[in-house]
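As you look at this complex, bear in mind that one protein chain is not there, while each of the others sits in place.
On to chain A.
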C-alpha cells in the first residue's frame, strides 16, 4: 500500500467526476481521479444536449474553448405514427445570445476536455484503471479504493461512477437497480456534410437543433426518441424503460433501425454514414429512486446518485452531474477545514443540493415518472389521435366536410377515449410536468 493519502479520490471522469476534481484542485486539495476508460469519455455516451448553466459556474464562457458541437436554438417535439407525424417547433433568437442556453456535445471529446481542465488545475488523473472495491478501516469507515492489486488512501471518496454505480452498491447506499427505474438508451452517430445538416434543419453557422419523439418510434413502449445535430454528425436514438423492453418482446436493437427508416425520419438522415453505435442506461426514477447520498468517508454524485430528470420532453443529467460534482467538492473542502470526514460532516452535501436547482427540480418533476408509467396512452393512442384529427382537418377529397367538434368527438370515440380520460390525463400531465 502506498503511504500517500489523497484529500479526495474520485472514481469516474464523467462530468460529475471532472467538475468535482476541478473544484477541489483549484482549492489546493490533493485529488486523484480514477477512470476505467483508456481516456476520459471513451466509455461515455449521452443523447446530446448540455444545458450550460452548471458548467458556466466553474468555467465561465466555456464554449469559447470547449469542444461543443452546436448551440441549440431550435426545439421540436414530435408525435409520430406509422403514417405521419405531428410536431411542435420552436426556434428562438434568444438562444443565440450569450450566455448560451444549451449545446449539443459528443462525450468522447467533451469529457476528455473537461478532465484536462481538472488536470491543469492540479488534479491527478489515472485512466485505464478500474476500481474494484472500497477500502475500509476497522470501524468500516471508507478510507480509499481498491483497484486490482493496488490500494489507494483518501480522506473522502467521491463515487462519480455513473448509473451502474457498483461503488454506491458496495457502500451499501443502494441495492440493485430496478428495471422500471432505468431506461436503456441506444444511439447511432451519423456523419453528414455540415452544409447538408444546416440546410435540412434550417440552421446557420453554429446553430443546432434538438428533437424529441414519442409514439411509433418505440412502438408504443414507454419511452421516446431523440435527435440532435452536431457539427458534421447527427446523434439519433431511443430511450426506453428497461423493464418494458423485455415484456414487449421487441428488440431495442431493431427498434432503432425501424425508427431511422420511418418516412418522416429517413429524409433527415439519408445519405449519412453511421460511424458509431452505442448504448447506455439512464436513471429515470427521479426523486423516488434517490438513495442516501453520503456515508462515512463517501459521497456519490451524478448518475451514480440517480440525479437525472426525464420529463418526456427533456432529458437532463449532465447539468445535474456537474452541479452535484461541484457540491460534493465543496463539501470535501469544508470537511478538510474541520478535519472531519464523518457522515455528519458530509451531510453538508445534502444541504447544498437541497438549496440548489438539483433537488428543487427533482421535486418539481417527482410525479413525472409515475405519470408516464401509468399514462401509456401518451405512447400509443394520443399520437395516432393527433395524426387522425389533423389528417381530417387538412384533407379535402370532395367528401362532405365535418365541423371540428363532431370530428374530434368521433375520433375520441373511435379510439375509446372519453372526454373524461382526456381531461384527466391532461390535468395529471400538467401537474406532473
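List of remarks:
Everything that follows uses one rule, which is that contacts are C-beta pairs under 8 Å (C-beta built on N, C-alpha and C of every residue); 3 or more make two chains touch, one makes a residue touch a chain; residues count from 1.
Just so we're on the same page, contacts and distances are computed from a predicted model.
This figure omits one chain of the complex; the name its UniProt record holds, of "Carbon-monoxide dehydrogenase small subunit", "Glyoxalase/bleomycin resistance protein/dioxygenase", "ABC transporter permease subunit" or "Ferredoxin family protein", is "Ferredoxin family protein". Considering the full assembly, A:280 is the residue among A:117, A:280, A:316 or A:377 that touches the omitted chain.
Set against the missing chain, the residues A:243, A:291 or A:429 yield one that touches it, A:243.
Interface note: of A:86, A:163 or A:227, the residue touching the hidden chain in the full complex is A:163.
Among A:182, A:329, A:408 or A:432, only A:182 touches the chain that is left out of the view. Although one chain is hidden here, its contacts on chain A can still be listed: residues 36-38, 41-46, 106-111, 127-130, 147-148, 163-164, 166, 176-179, 182, 184-186, 188-190, 233, 235, 242-243, 245-253, 257-258, 260-261, 266, 269-270, 272, 274-281.
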